[in-house]
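The other protein chains are all here in position, but one chain of the complex has been omitted.
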Amino acid sequence: MGLIEVGIAAAKAFAVLMLVLHMSAILLWVERKGSALIQDRIGANRANIFGVMPFNFGLLNTLIADPLKLITKEDVVPAGADKLLHFLAPFLAVFPVMVTFAAVPFGDQLVIGDYTINLQVADLDIGILYVLAMSSLAVYGVVLAGWASNSRWALLGGIRGAAQMISYEIAMGLALIGAVMTFGTLDMQAIARAQGHHFYGVIPAWGIIYQPLGFLIFLIAGIAESKRVPFDLPEGESELISGYFTEYSGMKQAAFMLSDFAESVVVAGLATTLFFGAWQVPFLFRDGFHFPGGVIVALPHLAVVAMQIASFTIKVFLLCVFQILVRWTLPRYRYDQVMDLGWKYLLPLALANMLVTGIVIVMLG
Amino acid sequence: MGMGAALFLVLAVLTVVSALGVVLHPNPVKSALALIVTLFLLAVVFVLLEAHMIAALQIIVYAGAIMVLFLFVIMLLNLQSEDPERGRRRFVLRGLAWAGGVLLAVELALLTRGAPVGRPGAAPEGYGTAQSVAQSLFTDFLLPFELTSILLLVAVVGAVVLAQKQRRPTIS
Partner (left out) sequence: MLDQYIGVVFTFALGAVIVLGMVSASMIFGVRSKSRRAAKDEVFECGNPSSGPARGRFSVHFYLVAILFIIFDVEVVFMYPWAIVFRQLGVPGLVEMLTFVAILGFGLAYVWKRGALAWD
């Protein structure tokens, strides 16, 4: 492996991390403005550069003004807290979520001269298991934040959060089995390519056609994993102040906020890859559009690649926006309802989905 | 020394250091954290051995699931840092004695039976991939797989029985 390949790998890793980071920041703005829209308010409107710009840049709020403000906040570590763990907890909450995207393909392949670049940071044979493995580590940030703070609210939130996250991890894992059975592989790029054909020449063969129930269970479990409303009991402000990050300030607190959004992005990314055709654009093939009826529009290679990447990004973004819509539509569950939903409804339903998928596949030969 | 061997050496040292951290750190929560790191590093060793599937399962089951229970137990029982004075020396001595004994046994075995000769051959095509692991699991190791379900069932029943032991009707 030459120096150029290593450089390409580094560039891809950087691009994907930036994608997750910026998508999360933009989502924060979408959430603030979107919630304002839903609740008939104006929302964030105070970002104007020294008051001289003719109009406000709302997005600047979350991209520049908010981080600047947060960075200059005082970093308070409560007395009696475990200093090392108090520092480590926000790191452990964000890091596993960020690296999850390494296995998610964001495009087909880019050919530049002699090099064929696979548009995926790591084409892992065990892709889906890698994603599940990394997201299973995200629970430690929550638990340790709760424990290290030496605060009642934080500890309650941390324990609640951990129990909730592990409960929904089961449903999440089971919901994906149906999709894995359909495609017969864990390699996410292979799954993306398998969704490239069309039924009857018109309907794109995306995973959701095979696995509608699997998608639904996965999405619910995913929202619960990211601890967002209606599953935000670990941080429910009317009961636990801020839950497990009550005793955090400044960028550490922002890290916990970011981890929730980044988890939304990861859930959307996985859902896009498995159920919404990943980077596929309907009727777009490597050499251009092949519309039903034999109309062919040839496109240059770079245009095709750009459209694939755009397609993936837009799908992920729309699924994130859908999660935000859910968040501002539903009230919070009670804790017993959260546990019931995970263990008594989603788990048996996911098992049934898997068995029905198996029987159908066997019957179809 | 090849690239693989060098990587393995670095990883091995890191793994042993974090494993020592598990044993030697007085704070039980940090011990558990060190154990998570150890298990994670073991997964990386599996990756170096081209056992990708096992590496992923190692993280999901050990680092991601079993350690959550460990942490719960430590945190919820409110275990304090152990008192360095109390019997620490005795445990360290005992541990060293055991480690020495195991080392001696391995040495003896190597001396009497001879060191394994030659290098293990290159891994066969597709070794360690999800496909090959699954193939052998559901053909050659079918019976152990099915028996696992019974083991898990026993564990479920045991957990419920133990946890609900105190749930007798209370006098009110």
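Letters A and B mark the chains in the order given here, with residues in each chain numbered from 1 onward.
What we mean here is this: a residue touches a chain if its C-beta (ideal position, glycine included) is under 8 Å from a C-beta of that chain, and two chains touch if they have at least 3 such contacts.
Computed from a predicted structure; not experimentally measured.
Under the touch definition stated at the start, the shown chains contacted by the missing one in the entire complex are A, B. Set against the missing chain, the residues A:36, A:70 or A:216 yield one that touches it, A:70. Taking the complete complex into account, residues 47-48, 50, 52-53, 57, 60-61, 64-66, 68-69, 72-73, 75-78, 128-131, 133-135, 137-138, 142, 145-146, 148-150, 152-153, 155-157, 159-160, 163-164, 166 of chain B touch the chain not shown.
Mapped onto chain A, the footprint of the missing chain covers residues 1, 5-6, 9-10, 12-14, 16-17, 21, 70-81, 87, 90-91, 94-95, 98-99, 101-102, 120-125, 128-130, 147, 149-155, 159, 162-163, 166-167, 169-170, 173-174, 177, 180-181, 184-186, 241, 246-247, 249-252, 254-255, 258, 335-336, 339-340, 343-344, 347-348, 351, 354-355, 358-359, 361-362.
Everything that follows uses one rule, which is that only the chains that are shown with their structure count from here on.
Averaged Cα coordinates give chain A a centre that lies 30 Å from the centre of chain B. For chain B in complex with chain A, the touching residues are 27, 29-30, 33, 36, 40, 43, 52-53, 55-57, 59-60, 63-65, 67-68, 71-72, 75-76, 129-131.
Taken in their complex, chain A has these residues touching chain B: 82, 84-85, 88, 124-126, 129-130, 132-134, 136-137, 139-140, 143-144, 147, 155, 159, 162, 166, 185-186.
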